[in-house]
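Missing here is one protein chain; the remaining ones are kept as they sit in the complex.
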């Protein structure tokens, strides 16, 4: 055994009893037979406190800022041992972990890292992201929210839109215009501030699919502390671009796993129970099963040949998309080229998901026209709402048009 | 009877015996039972001479330039009486009649009209159109063929492409650059010249569908007479635009009738024999009949549901297109708005025809893969060549992209 | 009949547009929705519409109607489509009055139609039993019982069913589900015993109900048309519904398209109007073509019914297929081109998307009607 292996093994040996001792039984939902009972608030807090105090909610962040300080190999061990006890790590602020944390580690000063990172790890602060504005849309850099220096503070006026979970967040990281008299990319700064200060108004946004966790946030003479400006004054665009990369990566991740902030779940296979896949060699098409129940079949063959053809096309798309995600990962590992652009996956998954839900509506017929209440099953209502919600897939996180532009320019090298 | 009616009736009474006398029996192909025998060259010449001498090959052109000088009402009588004897009018130069003639009447000087119009009427000169150039494509005004004044002549150098029937034409009307130092639209002139002069080389163009009547024409120090420059020097673009309108009109006409220079025949109904339509209330789908022969059917229903759906979509397109053509005509008559743009019809007919021939290939399968010779029926070969030829529909006469631009700008008023 | 509007029809259109702009713009639908108005529309306003002649537009003057036709009705419905006006034109005028005209006895006509024309009687067709439309997939049964019939079954998507005074119930007196033979239409009073009607909360905020018939007794004089030959009425009724829906889908599509083009001319991104992007321009131009074709087929399909042409059914399917696809395209593009704002409930585009989907899926979608169209073409 190499010395690294020995160290890993030692890590595992101290971790295992610690997890056994600190992970409440009610949180071991993946254990055989599931958890004994649903966790109480106190048990959840206990699990968060235990994991947070060791930095395991942000396992690879440096210890000095409250993180776990784990290597990739150690992270792997942590995940294995969590699997062994059957528990998920406690949830802490998604935007804190996936977005702000990496940015602070790269661009923040010592004081900012010390102050903010540990509070993310401990789950004390929920963060939200103040990026889009009503007038800006795809043109993020066209943002108009103004921040004007006033002593130790900046005074902020303007508004943000599509701010996910702002209504349940404590702090916001925000792009603001600190110089209106220079080209638009050169007058933007990146600043953090507390949402619980005077002048902040938060309105959840009602979508065409119903209520959402998107909000519009209005700032009227809001005071942010000048020390919370991250990176150089007017140097925010560099940080913004980096953050968009983190966002795109987390969207691509979400497409594989079904997790993450964007409700894009492109492959039906991903939804099918694993056990069933292991028994049968062929994957299940949920659309086809739905169509079979609703429209009947002639033997195995679905009764409606046109819908059957469309379902086959969707399953084909889904199969090819999944293989392309896999290939992209393998190419990256093999160091072969840049792989297909993340833009392509974002684009294709959005459009495929929209087509899929249109197809699902065709299968349901008027059973897909329910909004709420009796007369429709919860699954039908969910599919109908999902159909409406899916229309946003090709708008949020960069519109399909923006993705097409990016592919044309960066991948194909077509001229401006 | 009004005096106009009386005059018309008098016209008819003198016309009828004249036609009976001058129209050879062999040319009365529409008469009951058809023509007695195919016409000889001499009979064709006789018919051309008779009709040409009265100007009836260009019936509405003024008499002073050799035309028939007929009013619209008289033209109607002429057509009725031609129908009565069962003869088509003799063919004279299409480009002369439909393109150059109207332009000369509007922009030509007295001498030019006198010289050129009568010779078109008499069928003495075949004209072709020197417009497109290899480097210009959709950007017609970017043409490079130079004409430089030299005494009583212009010396022409350059080349034209897509010049229909240049290899069987006598003269060409041609756009040339007479001033290279001004904005591109301001240095173009419109000139006529004899193709049988030194320095002209004509090469027919082989298309992907086989031989064609398109040519490429090369000019090397070709001498054109200065008196044949039509309109003002450097004022050719105005004429060019007018000519494009005439072209677009003749293409729209072609779409309705199946005649004209462009082989776009969008509606199957147009091809179906009239007698059959009169008996049955429902129109025949030639695609469906073809599919029935090749793939079989279950009762009336075609065996392949996917092809059946695509055929239905094509017939739907064709039906709606035909109704739209009709509506456009009725709107024009009723003075309701500008009607749908000609660009729309050009665009839709081209794309529909391409889809139709793709569908026909799907129906034929490998029977559609013949190029020539044994093993394939003439109809199969024609469909295959037609499939290839149809790819040009969305390029010639203004690409589909140009039509989309025109609709976006002129009809929808979208900004540049 | 010409494929252009006559002067009278243009006048009708202008009047309808003016009236609806004042009384039933899109905000009216939103108010009804958010106010949780139980009937789903304003009865007084329907009365006003009836006074304009809309309720009786298809009904001969002898029964209190204006004796116009589908060409005129289409004009009104298209304008209603442009404003998402949720009034019972489809349920009561197109389906209800047509059914009585097509199949009703003289006494049934005299009994029902004057009330319809006056805007006082609401009718509803209770036929559909499963999600995807199939005209003859009826399992509800009517059995002889004394002098009349006893009806048992369940219906869904009964348009305006919860406010209807009379239902036209389709039930089997013979044959098996899916078969064309053996269907019978019954006039059923909504207050009759054994009838349960529940409003469904629909995505388009319009009115539809589930209806349960638990041994509902009706007299033999309540049969509409011939016993067992209900399909003879149902078929033309469905054609008419399709043509009316096509006119509505056309109105929706034109409105969304015009709003979207307008948005492209006013919304700036990256310092320019987004309508200057060729990618969007080309898509807009393609939609324009689709809508021009849709206009033509709707006009002809409406006229085919008035002229009692033999190709009415084929044109009805053609129109429904065409406008379903066109509206689906245009409303999807409308939301996409409006961007994030198009996803909010506050913006009206989403309301059009919802109604277009409901109209698309009502009485057969585009694929269903291409199938019908092909059959009627003989292949």
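Note that the chains take the letters A, B and C in the order they are written out, and that residue 1 is the start of every chain.
Criterion: a contact is a pair of C-beta atoms (placed from the backbone, for glycine too) under 8 Å apart; a residue touches a chain by one contact, two chains touch by 3 or more.
Keep in mind that this is a model prediction, so the values were computed, not measured.
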item	value
Visible chains in contact with the missing one	A, B, C
Absent-chain contact - pick from B:206, B:245 or B:379	B:206
Residue of B:60, B:238 or B:399 touching the missing chain in the full complex	B:399
Sole contact to the chain not displayed, among A:106, A:150 or A:330	A:330
Sole contact to the chain not displayed, among A:112, A:145, A:189 or A:285	A:285
Absent-chain interface as seen on chain C, which is shown	277-279, 281-282
Touching residues on chain B - with respect to the absent chain	132, 134, 136-139, 142, 161-162, 205-208, 294-295, 304, 306-307, 354, 358, 361-376, 384, 387-388, 391-392, 394-396, 399-401, 404
Chain not shown, touching residues in chain A	281-285, 288-289, 291-292, 297, 300-302, 308-309, 311-313, 315-317, 319-321, 323-324, 326-327, 330-331, 334, 336, 340, 344, 347-348, 401, 403-405, 407-409, 411-416
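In this section, only the chains that are shown with their structure count from here on.
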item	value
Of all other chains, the one whose Cα centre sits farthest from chain B	A
Distance from chain C to chain A - Cα centre to Cα centre, in angstrom	42
Intercentroid distance (Cα basis), chain B paired with chain A, Å	59
Per-residue multi-chain contacts in chain C, two or more chains	367, 370-371
Multi-partner residues of chain A (at least 2 other chains)	306
